[in-house]
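Just dropping this structure here.
Only a single protein chain was left out; the remaining protein chains are all shown in position.
Entry: subunit A
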Amino acid sequence: MNDLPTQRSRERVTMTEHTTTDDVLPDEGTPVATDSVDAALESLDSDGLEGYNYAYLDEHTKREVRRSVLKAVAIPGHQVPYASRPMPLARGWGTGGIQASLSILGPEDTFKVIDQGADESINAANIRRLAENTADVPTTTDTTEADLIQSRHRIPEEVLTDEQRLVLQVPITDALRTVDPSDAANRRRHAHKNYGKMWVHLYENVVEYGEIKISSRYPTMVAGRYLMDPSPIPRWDVPKLDHADHLTVLAAGREARLYAVPPHTEVEPLAFDDRQFTVERFPEQACHACGSTDTYLVEVSEEATEDGDNAFETRYACNDASFCAKRRKNPDLPKDHHLEEAVDWGPGTPDAPTDDAGTPVEQGGAGE
């Protein structure tokens, strides 16, 4: 476990009081006072990270995850099993994403973590700190500066390049589970590209709503072969995967499976010839903070500033917090501002007003 020389020496320093004569130290941990929580915290003089391998996971685990990622890249959209180790947070909270990220991360990478578009959510901040502490990587909130982005349920608004990798956290790996709970039957369907059941699901959706109203986890064909659950990203983000420059790895910790969309791969949301795939629409709405009308907006309910009598108002805000911050400084910043050539990235909002900017305010609902 502890075979890095630097860690060994650090450990020797912190464990002088109860050190044994043996040269190879068993990892006995740091003794703490047990009188009270405060006393216990007082007696700690480190983060307790001694003895952990680089990037938290041991080398065999990382190698196994990397092998699975390679397999996933070789068969786009196909779900590849991997071991999925216990992580220092509950399964379902992004353990798959963390394992993929930590296996791919190197010390020269810059890491960004977003949760539903926000860099500052507790979960995102903690995952970022884990990588900072164990993998020794610089972190950022700026999409364009990141080499590796781990994300829950969003693809950033700014165009990702072929230098970047995106890791998406996945709660449910199989798109077909919506129509049949049996994994065995669904695996057979994937093997034979038999997606009739999913098509009936879409048909029934149109019958009920007049259009396909699947809000997230939109069933998507990858490279014309496998039906993929693109994780709960909104429909808005699905077109960004099509012929993208970046690699997307989708990993599920609870289900111990991962899959990938390699760069320049065809990704096609299922739709009828005469009932097209559509993205979310925000007619007449703009981000209240930066005035953007071409980004994915979310409703935020906030206490009105004028009269505090339980008066709430619903406003729209950019979901991608870091891009919103940039737009607040420069409202005309294009999504491909950092690239030399213009790139068509995701949908715009055609029926949104061209410029109906709300007053830029300092504290936005989307965070900093």
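We take it that contacts are C-beta pairs under 8 Å (C-beta built on N, C-alpha and C of every residue); 3 or more make two chains touch, one makes a residue touch a chain; residues count from 1.
The rule we apply is simple: contacts and distances are computed from a predicted model.
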| item | value |
| --- | --- |
| Name under which UniProt lists the unshown chain, selected from "Nitrogenase molybdenum-iron protein alpha chain", "Phosphonate ABC transporter ATP-binding protein", "CbtA family protein" or "Formylmethanofuran dehydrogenase subunit B" | "Phosphonate ABC transporter ATP-binding protein" |
| From A:K71, A:R85, A:R275 or A:H338, residue that would touch the chain that is not displayed | A:R275 |
| Listed residues A:K71, A:R85, A:R177 or A:K197, member touching the removed chain | A:K197 |
| Touch residues of subunit A, complete complex, unshown partner | 188, 192, 194, 196-197, 199-200, 203-204, 206-208, 272-275 |
